[in-house]
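Just one protein chain is left out here, and the rest sit where they should.
== subunit A ==
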Amino acid sequence: MSDYLPPEVVVDILMRVPVKSLLCCKCVCKSWNSIISSPEFITNHLKQTTARSRRNPFLFLKYISKPFTEKSCWIYRDNDEEFSVHSQMEHPCKIRSWNNGFIGSCDGVICLSNDEKHYLVHPLLWNPSIRRYLRLPRPLIPCHTSNNIYGVIAGFGFDSQNNDYKVVRIVNVRRSMVINKKLKHPIEVEIYSLNARSWKMIGACVDPFGMCFGNMQPTLLNGIVHWLVYRLVNQKEYNSVLTFDFKKELFDSINLPKIVVTEWNELSVTVCQKSLGVFHLDDHHCNIWVMQEYGVVDSWIKIFIIDRRGVIERPLCFRSNGEILMESVNDKLITYDAEEQKIYDLGIIGFGGWCRAESYVESLVLLNESKSDETPTKKRKSSIFVYFTPVVKFLQSYLMPAAVDEVNIRLLNIEQGIAGTSKGKRPDHYDKVVISTNEEVLPKTKREANVRQMEQPLATRGASSRTLINYSLPYLFRGAKCLDRLAVPIRRRF
């Protein structure tokens, strides 16, 4: 028998190799490279992984959107024997704000909104397993960022009919604006298709349910995304679930169990063993509902009532073994075993309200769509730039005062966030001042760090300030020539 395996057997073997090793296998030879990069292989590898996840370690995603953490995305192995870190990733977004967020995840790809107001004006698809990301074009429906009237909800999912990943973006005015009858605004909807590489508006639903909403996290189940929304009927609010089918591109709604329809306490939608579920938190209990038959309102049953007092902050999601992952009041991840009615500490830190977790599968999706020079690891920009006092003085004298004020605020906030120092100090009172974050803190001794980039608000001050921050620190101080040239366009603003 010959020593060479036939190509179809090689494909069958590679289909069972985990993502990280597959990326290495790409440089074994030309034919392996083209096998692994082919769309058919990527699809089949995903199918194989999903099918085997029942027998093999299930993966689990923990995502933290809080700014200024070095690592923000963890993938855990989740099975009966262990709950341990599989890999850890850095967030690809440059701008991180409190609600810079997680839109959804599907087939190993995470959809992120890379903007401060959660308007999804800078959408991004990220596959942490291959460390690739893809910036999507700007959406068509504008949200004027100057005022705070808009509410955008978005979802990410897969259209199995057209083999297409899609993002749906719904723009409405904020809930408070509707309730106070300040504004009326038709709901506008647009869809991004990865195959078409573009957004399109759909007129399918102009406020079909008297809907208004805030920033609610979507849940994906069977190609349909679910959001918890409020229906406004005769000036009364009712909780409801809005759904969007990525295949049919149609909206619908699902009624909640009667008891929680008018409930004011915290509600969230989830997936429980392939069924739609609802977490309902009241002061004393964590109630868990499951819709046994999808779409049938009468099939809602309350499966668990768990005493949460002093223990449970909020439930996160169901694990592969049926246990419920939760965050405890002291910020730890805990797991609830319903059979034994016991809570176990997983020894993992959560992150207050910033943590999100859901089941995850490793995949090669986006391998061909994203460019290699966009890999976050290649752009190893240090995440926190360190400015020393002279630089701050320089900034104060050469920038317009308004900009300096904004810088101050930002510096103070960040300094507090990291070192916990008190308010009221000006930046030049510090030995060092920290601005902006991307990945990791520079060593303090690295005085010659390149000041390559500063985030908003400075950057928004126009090209002049952007030019300024593109110079390295030693260069800035090297000569008056350079400073003069830089200063001219800025001085004009005084």
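Note that contacts are C-beta pairs under 8 Å (C-beta built on N, C-alpha and C of every residue); 3 or more make two chains touch, one makes a residue touch a chain; residues count from 1.
Keep this in mind: contacts and distances are computed from a predicted model.
According to UniProt, the chain absent from the figure is "SKP1-like protein", selected among "SKP1-like protein", "Cytochrome b-c1 complex subunit Rieske, mitochondrial", "LALA0S11e00298g1_1" or "Tetratricopeptide repeat protein 29". Taking the complete complex into account, A:12 is the one of A:12, A:266, A:293 or A:307 that touches the chain left out.
In the full complex, subunit A touches the omitted chain through residues 1, 3-6, 8-10, 12-18, 20-21, 23-30, 32-33, 55, 130-131, 372, 375, 377-378.
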